[in-house]
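Data first, discussion second: the structure below is written as structure tokens.
Only a single protein chain was left out; the remaining protein chains are all shown in position.
Up next, chain A:
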């Protein structure tokens, strides 16, 4: 992979400035969570230090190197993309395989579907998840249904759409949204959100090679904030498999993406302040989701907190809560709690209040144990 030029590192520095929050004129804090790195699985071989965007690049590099039908396209991806996820790939694999598209989200996804139907591995980038809606029709009415409506004669399983999602500290209305729930309503799609670099690489490679169209949402605040020892080789991590990151006995905490890290702090605070033992689950795949892991944990603890940045009404937490109450009704000790974004547009200056931060989550833990 080519090293970023001076210009690119200037862009990187500029962006890292974006990842800090300021109120008024004084600096207050950087990110709203502490990042705890995952440990690489030794069977995946040698590792190197990468942040999340570098691990994405590494996954794409592996894919392009092994799959001659694979192409990457999207807005500005040829020179690395706004989040630098594709830096160096055009130089390594040529402009026929890594190329810029016009600003045309519907076109990007539709061309990807067409390529996938015809046998290419299509990896499309939508620059921000907030911009994906012009392509919603293509994803919902074409990609998700192609296999079903053709009686399995055709499918676009070789399509993967990547898009940065979630809050970044200052993104306001159109650079902050969590849109996973919209796609949770589309049988036929897979929706995946990683929590860190190791997961991102393994899950992205799985998505690319999965025989179903996948949407891969990358929490943009983690692009730089999350750094891990990532296996340099080719490895996949299973889709539709949640991770139990902490085992506990009193409360189950469920999140995905950035929120996993907030919940990890909540678990520590609950232990310290309340002597409450929390089990932490990263759902990893939104659709189809890992019921077994979630229900087993809910049955064990009897108390569940679900937390996501998207608005609470019809957020994916609603589906989890409904399923848990249906399947684990007699195990539950308290009503399921959801700590989420509010039912407002993603706010500009009020972002710190909108976010489902650790304090709001801790209050919910208290309600769960005191019910």
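Just so we're on the same page, contacts are C-beta pairs under 8 Å (C-beta built on N, C-alpha and C of every residue); 3 or more make two chains touch, one makes a residue touch a chain; residues count from 1.
As a convention for this text, contacts and distances are computed from a predicted model.
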According to UniProt, what is the chain that's been left out of this complex called? Choose from "Metaxin-2", "cyclin-dependent kinase", "pyruvate dehydrogenase (acetyl-transferring)" or "Mediator of RNA polymerase II transcription subunit 8".
"pyruvate dehydrogenase (acetyl-transferring)"
For the full complex, which residue in A:97, A:140 or A:170 touches the chain that was left out?
A:170
Option from A:147, A:162, A:201 or A:338 whose C-beta touches the chain left out
A:338
Considering the complete complex, of A:183, A:217, A:289 or A:354, the missing chain is touched by A:354
In the full complex, which residues of chain A touch the absent chain?
5, 7-8, 10-11, 14-15, 17-18, 20-22, 24-25, 27, 75-76, 78-80, 82, 100-104, 106-107, 130-131, 133-134, 169-175, 311-313, 337-345, 347-350, 353-354, 356, 360, 363-364
